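Note that one protein chain is taken out, while the other chains of the complex remain in position.
The block that comes next holds subunit A.
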Amino acid sequence: MVYSFPEEVLEYVFAFLSSDKDRNAVSLVCKSWYEIERWCRRRVFIGNCYAVSPQIMIRRFPEVRAVKIKGKPHFADFNLVPERWGAYVYPWISAMARSYPWLEEIKLKRMVVTDESLELISKSFKNFKVLSLSSCEGFTTDGLSSIAANCRNLRELDLRESEVEDLSGHWLSHFPDNFTSLVSLNMSCLGSEVSFSALERLISRCPNLKTLWLNRAVPVEKLASLLRRAPQLVEFGTGACSTEIRTDIFSNLVEAFSGCKHLKSLSGFWDVVPAYLPAMYSVCSRITKLNLSYATVQSPDLVELISQCSNLKCLWVLDYIEDAGLKALSSYCKDLQELRVFPSDPYSAEPNVSLTEQGLVTVSAGCPKLQSVLYFCRQMSNAALIAIARNRPNLIRFRLCIIEPQAPDYLTLEPLDTGFGAIVEHCKELRRLSLSGLLTDRVFEYIGTHAKKLEMLSLAFAGDSDLGLHHVLSGCESLRKLEIRDCPFGDRALLANAAKLETMRSLWMSSCSVSYGACKLLGQKMPNLNVEVIDERGPPDSRPESISVEKLYVYRTVAGPRADKPDFVWTMDEDGALRFS
């Protein structure tokens, strides 16, 4: 049957398959389907840049138009991965420049990107459309100038949360006068002021601009002028809104916002003077996403704004919202799906706001569609967690950070095992979980038993013994990423579950009890894993084998040990010998 379909027909059918999972499945049917599929795959996602090489990707998929690559492990966000660890994108860009002349999209996360890479991108791909650099670093505004000057068909430039060496705001002026294709610009991470008139002109001549996230340097009195030129905006991020309130600024802003009939998402608001918030009331009823996580505004003002956003689906906010504000949220925003509450003062021992576990319980009770939670707080109880679990069995992501490490249930002083146990037991679709507070091996038994759809687990200061780790590795069938810091997990669980590690993307363990000897053994036994020991104390060989390594990063790969390791990383090898780069 299969042989009677001409290739073109199969190719046409395969074009409807967008998910990688489906395409991978199709590739396994037979050799000819494998061949047809690989020639028509246009999008490739690489979850770990060291799991595969650019050459392997290019050899298998010769006609790719869009690439997404992730580099450093997630804990790099919290400074746990030393500088110069790796994740350099240049080898990828250079290989793709030769083989993918029609590449349109590059999306990178946690990678090191140099100006050289950006320049190469800007000159190599004639139809380049989308550049997204999320949490990247290593480049300056000079690199952005190359992109602006040379990418004639650029649609998206997104620099979210990247660390850019800001030499000047002049890069924006490099967009040519006849450049009109911009759809999305996120420059919120940049510090320098860009030429305001260049920005105004750019916005005026790009009629398809839908997303504009300004940087802090754009003051509130200039916003009205920009909004008037782009009333079609769907997502808008302000700059700093700290200029003292004046009637003319305020009324201009009111007028400008009222002209934006399509706005769905608002962010920015650095240092916002609360008196400006009412300027946005006219758009609130259409707003589905609100990022107030840089707004140091107190609860009553937040509530005023939020109470008008009846269609809100996603709220990011500082803990200034307090329990009272969350109560209001739960009564006004019945469509809420995602809530993130960030700490305004994470390093002080005493609470500076009245935000407790109660706020989260209230939202879990009042918002039936709530599925994604990130919550920083200073106290938690098993009772609260159980209530949350019972209220919201539809939770998919639950990340709780109790600021004090190993804080027990504040009511009973017991560990929070039963609370988190209830979460995994009730929330059967849970894909991502971050634990905190006082936790014993028991919580891992619950997780191993119930969390069958769990894909990513983050642990800190938790557990008693290897049994904890063993429960997780042996029980969590869908586990892809496991990141652990400061837990008493060691050799036995790791070695007993070595095969499991090949079914996962990666495992990170820092400040745990895994010995160098065990790392070597793991590296010997599992040729398809890169077992990387990160140790800034010098070569692990210079210490007894039983000494614990500082950090361990284990990931599956078909590319062999990487060749770009810094001097504090060692790959454990089949030979059992140390492999230096």
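One rule holds for everything that comes next: a residue touches a chain if its C-beta (ideal position, glycine included) is under 8 Å from a C-beta of that chain, and two chains touch if they have at least 3 such contacts; residues count from 1.
Rule of thumb we're sticking to: contacts and distances are computed from a predicted model.
Chemist: Looking at what's absent rather than what's present, what does UniProt name the missing chain, "V-type proton ATPase subunit F", "Auxin-responsive protein", "3-methyl-2-oxobutanoate dehydrogenase (2-methylpropanoyl-transferring)" or "N(6)-L-threonylcarbamoyladenine synthase"?
Modeler: Looking only at the record, the undisplayed chain corresponds to "Auxin-responsive protein".
Chemist: Using the touch definition from the top, which of A:46, A:383 or A:495 touches the missing chain?
Modeler: A:495
Chemist: Just one of A:167, A:254 or A:547 touches the chain that is missing; which is it?
Modeler: A:547
Chemist: Write down which of A:62, A:176, A:346 or A:527 is the residue touching the left-out chain.
Modeler: Checking the options A:62, A:176, A:346 or A:527, the one contacting the hidden chain is A:346.
Chemist: Give the residue, chosen from A:406, A:449 or A:478, that touches the chain omitted from the document.
Modeler: Final answer for the missing-chain contact: A:406.
Chemist: So which of A:293, A:307 or A:354 would be touching the chain we can't see?
Modeler: A:293
Chemist: Residues on subunit A that touch the omitted chain in the whole complex?
Modeler: Against the missing chain, subunit A presents residues 75, 77-80, 135, 161, 163, 189, 244, 270-271, 293-294, 296, 342-347, 349, 376, 401, 403-406, 438, 440-441, 460-461, 464-467, 470, 474, 485-486, 488-493, 495-496, 498, 513, 515, 517-518, 521, 525, 546-548.
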